[in-house]
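Notes to accompany the following structure.
Of the protein chains in this complex, one is absent; all others appear in place.
The letters A, B and C name the chains in turn, as written, and every chain counts its residues from 1.
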Amino acid sequence: MNFRSDNTAPAAPEIIAALSNVNEGAASAYGEDQWSKRLDEAFSALFEREVRVFTVASGTAANAIAVASLTPPWGAVLCHREAHIECDECGAAEFYSGGAKLVLVDGDAAKVSVSALHEAIARNERGIHSVKPAALSVSQTTEKGALYSPMEMAALGQAAKAAGLGVHMDGARFGNAVAALGCKPADITWRAGVDILSFGATKNGAIAAEAIVCFDVARAEEITRRRKRSGHLLSKGRFAAAQLLAYLEGDLWLTLARRSNALAARLGEAAGGYLLHPVESNQVFIKPGPNALAKLRAAGAEFYDWGAAQSGEARLVVSWNQSEADVDAMAGLLSSLR
Amino acid sequence: MNFRSDNTAPAAPEIIAALSNVNEGAASAYGEDQWSKRLDEAFSALFEREVRVFTVASGTAANAIAVASLTPPWGAVLCHREAHIECDECGAAEFYSGGAKLVLVDGDAAKVSVSALHEAIARNERGIHSVKPAALSVSQTTEKGALYSPMEMAALGQAAKAAGLGVHMDGARFGNAVAALGCKPADITWRAGVDILSFGATKNGAIAAEAIVCFDVARAEEITRRRKRSGHLLSKGRFAAAQLLAYLEGDLWLTLARRSNALAARLGEAAGGYLLHPVESNQVFIKPGPNALAKLRAAGAEFYDWGAAQSGEARLVVSWNQSEADVDAMAGLLSSLR
Amino acid sequence: MNFRSDNTAPAAPEIIAALSNVNEGAASAYGEDQWSKRLDEAFSALFEREVRVFTVASGTAANAIAVASLTPPWGAVLCHREAHIECDECGAAEFYSGGAKLVLVDGDAAKVSVSALHEAIARNERGIHSVKPAALSVSQTTEKGALYSPMEMAALGQAAKAAGLGVHMDGARFGNAVAALGCKPADITWRAGVDILSFGATKNGAIAAEAIVCFDVARAEEITRRRKRSGHLLSKGRFAAAQLLAYLEGDLWLTLARRSNALAARLGEAAGGYLLHPVESNQVFIKPGPNALAKLRAAGAEFYDWGAAQSGEARLVVSWNQSEADVDAMAGLLSSLR
Partner (left out) sequence: MNFRSDNTAPAAPEIIAALSNVNEGAASAYGEDQWSKRLDEAFSALFEREVRVFTVASGTAANAIAVASLTPPWGAVLCHREAHIECDECGAAEFYSGGAKLVLVDGDAAKVSVSALHEAIARNERGIHSVKPAALSVSQTTEKGALYSPMEMAALGQAAKAAGLGVHMDGARFGNAVAALGCKPADITWRAGVDILSFGATKNGAIAAEAIVCFDVARAEEITRRRKRSGHLLSKGRFAAAQLLAYLEGDLWLTLARRSNALAARLGEAAGGYLLHPVESNQVFIKPGPNALAKLRAAGAEFYDWGAAQSGEARLVVSWNQSEADVDAMAGLLSSLR
């Protein structure tokens, strides 16, 4: 019953197979191979418009390169107080951007609200003495597993654009979001004002493959340079491309995400009143108290504490390959707490 | 007859197999898995002393993190004018170090000589108005395929240490160097004064796996942070570790390197007087003139021009999986030029 | 009745005279002149221990160089939410430090409390995924004109040291603090755990002269380099040194600060219940409401609004040369509001 994180999961068999399939003969290096060259087309089809795609090895790299391409060094990047770029990337956004400042915004379930965004912009527009609001970064799903609907995202995007901000979406779990919302990928990205998306695949079945999807083609040259300069342009690019192509092939990404979402929903039902937020994707946040958490662990469940120390909160993440038996056992344990 | 680069080669079957082998069940993320945890031990055995090892996805990342850990932002990193960190990494060393300066040193076959090193240090020690010499970075094999013998490397290391410099070795083709020199890995690294090694595996058979080998354990914390902050700490670390463990297993790395070295030697013999440098590893540099190069290409050979435009120089790189037939055909072509 | 800021004030006559006094003949450049060479001695005497002093042209430069010398690029600098380094320096600390993160702490009157400090440290010690708490930066006087007593400062310093943090003090109005506290400069700096002080002179009578006072001599070399590299080592250093020497001479700095403190106290008495905080130095924060502020302005008073828009708060700053007539008139206006 390991619900620690979806990045403890192995890779999907289709991904592993893809590596073998491209492992034949010579291929041009540094993204000039035939598979890498198909990425722009594959993602353009997926997003129903021309995009430029850049593979990188981690979500941190995708986020940091994207954010740095949307802010000058003296800019402010507005994001939620619990955003991954703020809490979990050891200052990568600051490093890549040359010292931009993350300005933190509050909001339920790690969601940035339009009003909080407006207020943060106003607070930081004090002329030359303060940093200059330059970008908004949101996570879809959020760090609490919540979702922005297409309409919510469009409202945020509009508010950001009106203030002259670029918009980045951290889609480490973008598949779970699209699967849950049942929308088109375009509906929560460029149609809603997103300029650059970190399209995650690793958590949902890949080995190490994330895509920076750039909707604003004019920014592609900058991203190209930032990727190379940070050591994220891989010489044997075919292996990164192969993972992403296999991930999209036959909607594998949505199939896997739908499955983990559905299993998480089961856990959510079992958790009942202990739920901190409705379960909207593959993450479940509960607050049964410290004793109950100890009981779950004693019964073999693995997960991370969340929130403040001793708050009795926990996070359960369902992976793409989580067994139904695991989930049923965990659901049973959760039910028994009530 | 593709001799463009060893990074056009596929991965060795042992490496592909290793990925499948570790693709079972959950594993702790971010380098806490059982395979990643074996890396320090495996490399410590290889290098006959305690080392700390950090996997990254590219040689550029390995080099830039290593160099940044050896210089303050106001430092100078001395390297050969043709060094990969100077010519081919889009300023990665400057980015990671916060703006250190690469000071360029000349020398035959892309080798830094002790005297050139001394002179460069002297030229740059002008107190606070200039940057401060902080590190030496050498490539083994060099960008011209040449080698530093253990004795040569020790002399360089000693000169660097006497001037208070840290020492980095770019070992993108470290396997080819050790295979060719027939020495212990320790003999050309820490025993010769090297503090941090970029241990390359990608060119010689891996998919995307390089190791930063840190001989100075006190610097490990800094490298840990720099890796995370640059997005090079992978969540599913097992797949990077698996590649490196398979690469070392049964001396696969040396077996592959010996093969490409030996095949390159054949090309060298065939090239005869057209050789620009003796062939010491798996790279062959020739200067038969523009017409001869055109003839080679017309006969189906693929390779990069080298040196100044229209200089008639070229580089041939033999990959780990190059077919003997390819090499024989190429050797035949080269012989026919004479 | 201009109470906008103490940096709208002219320079004290003693400072102007000092410039003329040193304007004779040749003097070695870049801090090797006889006046610059006396700075270390003068400040060492003032602080009752060996210190190293570095003149810079602005408080922002002093703060940013000091902070950057106390944190690695992946570090966190804890400071108050209203700190000058956070709000008013356009990201200088992030720029100089190579992308460190300012972690914001709350507290009354812009003071960092020990408990808030503890909590902020705890919240940010999550291992490699987050930035690493590296330094505490406090302002003395604070951005609300409040003071840390020697005992309060010592408690903060102790808490910081216990957590392994370096301590920086932004003393843009250090003279006002020492004058108000009636303590020794040492009592609120190195004796209380401060490693580096930004010793301001500009606001209190100089033209453009701030001193980075470094109590930890081992950090001097780094500061030397950071100052040069940022263009803050002046070629004609005598003119910066002369200002600081004149500023200390005969306790000019304290004389001027005592005066503005005393005049501010008068305003505080007149403001009575409109005071947001007790007046502890030369700044007065009032909240008489928007209408009252309009009335003050109509009567000829100049000052900045403070706090949120339309909150009816204002800041009055008394300069070293503020006329008594000005202060009396303003006090009269304030009294009339009640």
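One rule holds for everything that comes next: contacts are C-beta pairs under 8 Å (C-beta built on N, C-alpha and C of every residue); 3 or more make two chains touch, one makes a residue touch a chain.
No experiment lies behind these values; they were computed from the predicted model shown.
Engineer: Per the definition of touch given earlier, which of C:35, C:239 or C:285 contacts the omitted chain?
Structural biologist: Touching the chain that is not displayed is residue C:239.
Engineer: Among C:29, C:114, C:276 or C:329, single out the residue that touches the unshown chain.
Structural biologist: C:29
Engineer: In the complete assembly, which of B:40, B:89 or B:143 touches the absent chain?
Structural biologist: B:89
Engineer: Which residue from C:127, C:164 or C:231 sits in contact with the chain not drawn here?
Structural biologist: C:231
Engineer: Contacts of chain B with the missing chain: which residues?
Structural biologist: 73-74, 87-91, 94-95, 97-102, 122, 126, 128-131, 309
Engineer: If the missing chain were put back, which residues of chain A would it touch?
Structural biologist: 30, 72-74, 98, 128-129, 132, 222, 224-226, 228-229, 233
Engineer: Which parts of chain C face the unshown chain closely enough to count as touching?
Structural biologist: 2, 4-5, 7-11, 16, 19-20, 22-30, 56-64, 89-92, 95, 202-203, 207-208, 225, 228-236, 239-240, 319
Just so it is clear, only the chains that are shown with their structure count from here on.
Engineer: Could you pull out the chain whose C-alpha mean position is farthest off from that of chain A?
Structural biologist: C
Engineer: Could you name the chain whose CA centroid falls nearest to the centroid of all protein CA atoms?
Structural biologist: Most central by this criterion: A.
Engineer: Need the CA-centroid distance for the pair chain A / chain C, whole Å please.
Structural biologist: The computed centroid separation for chain A versus chain C comes out at 42 Å.
Engineer: How far is the middle of chain A from the middle of chain B, if each middle is the mean of its Cα atoms, in Å?
Structural biologist: Each chain's C-alpha centroid was found; their separation is 34 Å.
Engineer: Touching two or more other chains, which residues of chain C qualify?
Structural biologist: 73-74, 98, 128-129
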